[in-house]
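Mind having a look at this structure? Questions to follow.
Some chains have been omitted; the remaining ones sit where they do in the full complex.
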Amino acid sequence: MTQQPILEVRGVTKSFGSIHALRGVDFRLLPGEIHALAGENGAGKSTLMNIIDGILQPTGGEILWQGRPVRIASPTAAQALGIGFVHQEIALCPDVSVAENIFMAATNISRSPLMDYRALERRAAEILSQICAIDPRRLAGDLPIAEQQLVEIAKALTLDCKVLILDEPTAALSQREAEALFRIMRRLADRGIAIIYISHRMAEIFDNCDRVTVFRDGQYITTMNIPEITPDDVVKAMVGRVIDDLYPPKASPGSIGRDTVLEVRNLTDRRRFHDVSFRLRKGEILGIGGLIGAGRSEIVRGICRLEGAVEGEVSLNGHPLALRDYSDSIRAGLVYLSEDRKGDGVFLDMAIAANVSALDIDRVANAAGIISDADERAQAEALGRKLNLKYGCLSDPVASLSGGNQQKVAIAKMLAVGPKVIFLDEPTRGVDVGAKAEIHRILRDLAGKGTGIVVISSEMPELIGLCDRVIVVCEGRISGEVEGPEMTEENIMQLASAALPRGQVA
Amino acid sequence: LMLGTAARAEDTLRCAPGETYVMNVMVSGHPYWVPVYQGFKQAAAAFGCETVFSGTPDYDITKQIASFDQDLVKQPAGVLLHPMQSDPFIEPINRAIDSGIDVVTFAADSPLSKRTAYVTSDNLAEAKFAAEEIVKQVGDSAEYAVLENPGQSNHDLRVTALIQYMEQHYPKMKLVGRQATNQDSTAAYRATAAILQANPKLAAIWIPEAGSAEGAVTAILEAKADVLVMHADITPATLEQIKAGNIHMALNPNQGIQGYMGFMAVFLAAHADGFDPFNDYKVSGYNPMQIPFIDNGFAVITKANADSFDLNAYMQGRDPG
Amino acid sequence: MESSMNVAATGSPRSGGLGRLLRMRETGLIAIILVLIIAMSFASPYFLTWVNIRAMVMAFAVEGIVVVGMTILLISGGIDLSVGSVTALAMVIAGLLFLAGVNPWLASGIAIAACTGIGAIMGVFVTKVGLHHFIVSLAVMVIARGLCLLGTGGRPIGLYTLPDSFKFIGQGSIGPIPVVILIFVVVVVIFDFLLRRSTAFRRVFYTGSNEKAAAYSGIRTKKVIFLTTTLCATLSGVAGVIYMARFGSAQPTFGMGMELNVIAAAVIGGASLKGGSGTILGAILGTILLSVVSSSLALLDVSVYWQDIIRGSILLTAVTVDHYLNKKRGRG
């Protein structure tokens, strides 16, 4: 501990109007360490990172870089110091290629007056090959959210930095990509680069980090050496108490009825998925596993008719449905929680209350279609309390919430309508452990009351801990199903990467 | 080139088959051109000539120049031109004349070009007439106001000339309001309403075009003010206000004469080979048919003769194109 | 980045009387207009007379109806450059039909229906074909103006024989208040209320704020955009018919350049060109600001050559002041 920190934060405060996001936090980062930052949603983690990167200016306190006080006025200044940042919220330029996105910062400081697209694409392909296979010539806007996340990570790897900040980089990734990322992190740390790693997944913190610092309500709580502690210590520091049951008890065999809530038969979309058939029984929570890009989201969006027509049959409680578009689907009782909350999950510049009521605005309106503000607020308040939502005022725009809290708003929106079947695509993406347990409990409750629950998750422990049964998707087809004791990471991974004979349609 | 002999002069004032004359204007959808073109066509028919109506629908000088250049591509015998701006047309007009296509301007001029004639109503005479009429009606020591349209030369002239005339001849007449309304009836409504408010003793208002007059009359009627309204040009709506006694008088250029004389001027320029005046044209090489200014005069429209100025009635059974 | 942090004008009101007024998006604009009015009432004794006020309101009342349609369209993420032409086309259609012997009320109804049809066509090009509002409405602006010229031969149509009962909507008064102003107020109040409180119009906000998220909330966003596009054209048609009654004529060249004025009013009033925010009240305040400035300059008989400069400067100052007032309040 005598080593000089490369970056030190002393007594930093930050307020947004009346909201105090940070109340004098301290933080020390040593060269070559992987330092986890943990805390509930809204604890101030991203805010501190934004201050370190020069995006926000602190209200008080100081930042020391290699022992010297500095003022970081902008991301440009942060970059000049050697700070790289993978943001919690994906920010890519949708109209330009993946390669250009990856090298945007490099292009910006490059002294060469002309672009060399060919070299750019070649180097982008090299970097991407470390983590996944994305064509560097594709437009960033055309990529699904998980691949965008990978591009964000690739962006940071091009920087010649001394400090690398990763703000929940794995929230949308599955294990395989996450593993690749951890390998890269190790390599960087070995070269002396200090890494700040923010995550709500305890396993990742304990498998990969050296130290952990915990914030609570904008305050510094403690810093601990990972080898000396257990996950419970971190959780206790975060929420002030121990959470015993991260996952609610599974449905007892008897409580899963023989009735089928939802049956999907031979669902096919010309390009994205083929011959998908499965049944969702009353009382169970069904998981869908697979690697990113396997087509899980596409299948579920296909069921809900979110992306045009598909072939195949969907029946609810034994009755076949004739759905034309998503509003039909909602009317029938099928709702979908998007994996891309910023892109299509929430209305960032609209009020929290208005977001919560978006799925069925008629619920808070009278017969004449006039919205009752009181009802709308009451609904948002009730669901907010249930999900432990941290906010200033219900009329604040969702953009002012922390990432995890935005996700809670998106979930609240689903819960507000009392649907028959809920498809949740990465439902706890970016949600802290406490709230996550609460969400799981709510889902289990709903399942027990007969609501069909289908969960897509890239987080293996969540799939295994929450679901009663998991179907696995590989290259647009269902490659298998696991249940009960067969639900292990190994089995799911094996099915997910099973080399199936490819269909005739590429 | 111009070796026609006096002996065959009687044959020169006829068009050869297919000989075409173009009338080129800006904002070609504007109704002002309609009776002008009728006069143009009537004259052309008398000489056995063909006509084309051309120009640009836009208020855009480059587009009008392009349309003029395109007229030239088709080698007409002559062009009767309303140049949107004088100076930008100097070069195109000179180019046309150098290539043997005669050009006459009307309603707006390009005086520094080689155009052979200019046909217009005398804006100064209109302004003087309007000033005298106002004084006759409201006395020579009253308050008056004007609306205007800065940047359009003939409208500018109608207004500035009236103000100057008043200053010189009736110094006790007081100009109390001067607002730009740019032919927009809503703007004219707003401006007139404000002028009326600020000047309860306002006795008369002079408006250089009809679009603004429509808005101004509405404001005066709503304010129940007793103000003498005079304007230039005419529209069906202001005509009706004249009939109703809400507008005292309108001065309207004789559009038919403008078109008829415009044709004559350009036709004569194109058929100048029978004309051998006593001057230096042969050695200097310009067209002998030079007419600096033709005044097509203006009509005074009042309650008494209003019925003759209904353009819709006039156009019954005529071909506008 | 900072500017996007403002509390957006989603129209959802908050609790409390005075506090609520102070927190409203429109308060800054109201303050600016009040300052202007107070200054003007010192500058000119005529400014606050009933007749002047009436004239000032008459000058923007009918256009205000178009502003309502434009604001709703802007909120849904669209824009319409054709409002001026469509207004003129409504006058021309109603005028021609009336001259052909059709009852003026029926003629007006047909004209408004025709404008609605034009809006629907624009809506189809935007939602089905997938073109941008800007380019579609620009083309329609040109076409509608062409139709006006074609129908009238470019000549205004005098409609002296319009029955008094019809002229009443444009020229009459109920008590001291002109009917035009009454119609305007009714339209504004109704749409302001609906936009703030009705579920149907809330969908317009959702669609404009994030079309994809709205679609993922089961809102038929294309239908919403189709309808707001159509509504804007319908209200332009209504304005055209009222203008016809007011002027007693149909002018094929009416309303040129109206679109910029109308969009400016909505934007000054807080509507975002990106969609998702705006209020009727704000847009009308924007209209009032623009109109009061013009009327004031005329009342003070400011030189023509200075008017544009002053008008532009006041516009810029007003939006700057409004922006800072909102930012301050946004930060609390």
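Should a chain be cited, it is by its letter among A, B and C, assigned in written order, with residues numbered from 1 in that chain.
The definition used in the following text is that contacts are C-beta pairs under 8 Å (C-beta built on N, C-alpha and C of every residue); 3 or more make two chains touch, one makes a residue touch a chain.
What you see is a predicted model, and the numbers here were worked out from it, not measured in a lab.
Colleague: Only one copy of each distinct protein chain appears here; what is the full stoichiometry of the complex in this structure file, written with the labels shown?
Modeller: Written as a formula over the shown labels, the complex is A x1, B x1, C x2.
Going forward, only the chains that are shown with their structure count from here on.
Colleague: Which chain lies at the heart of the structure, taking centres as C-alpha averages?
Modeller: C
Colleague: Please report how many Å separate the Cα centroid of subunit B from that of subunit C, as a whole number.
Modeller: Chain centres of subunit B and subunit C, defined by C-alpha means, are spaced 36 Å apart.
Colleague: Between subunit A and subunit C, what distance separates the C-alpha centroids? Give it in angstrom.
Modeller: Taking the mean C-alpha position of each chain, the two centres sit 43 Å apart.
Colleague: Whole-Å distance, subunit A centre to subunit B centre, using C-alpha means?
Modeller: Subunit A and subunit B have C-alpha centres separated by 72 Å.
Colleague: Could you pull out the residues of subunit B that touch at least 2 other chains?
Modeller: Subunit B, residues with two or more chain partners: not present.
Colleague: Which residues of subunit C are in contact with two or more other chains?
Modeller: Where subunit C is concerned, no single residue meets two or more other chains.
Colleague: Can you list the residues on subunit C that touch subunit B in the complex?
Modeller: Against subunit B, subunit C makes touches at 44, 46-47, 49, 51-52, 54-56, 58-59, 63, 149, 153-158, 160, 178, 246-249, 251-254, 256-257, 291, 294-296, 298-301, 303-305, 307.
Colleague: Any idea which subunit B residues touch subunit C in the complex?
Modeller: 29-31, 34, 57, 148, 150, 176-180, 184-187, 189-191, 193-198, 211, 214, 218-219, 222-223, 235-237, 239-240, 243, 310-312, 315, 320
Colleague: Given the complex with subunit C, which residues does subunit A contribute to the contact?
Modeller: Contact set of subunit A toward subunit C: 16-18, 306, 325-327, 329-331, 335-336, 338, 343-351, 353-354, 358-362, 365, 369-371, 373, 376, 395-397, 399-400, 413.
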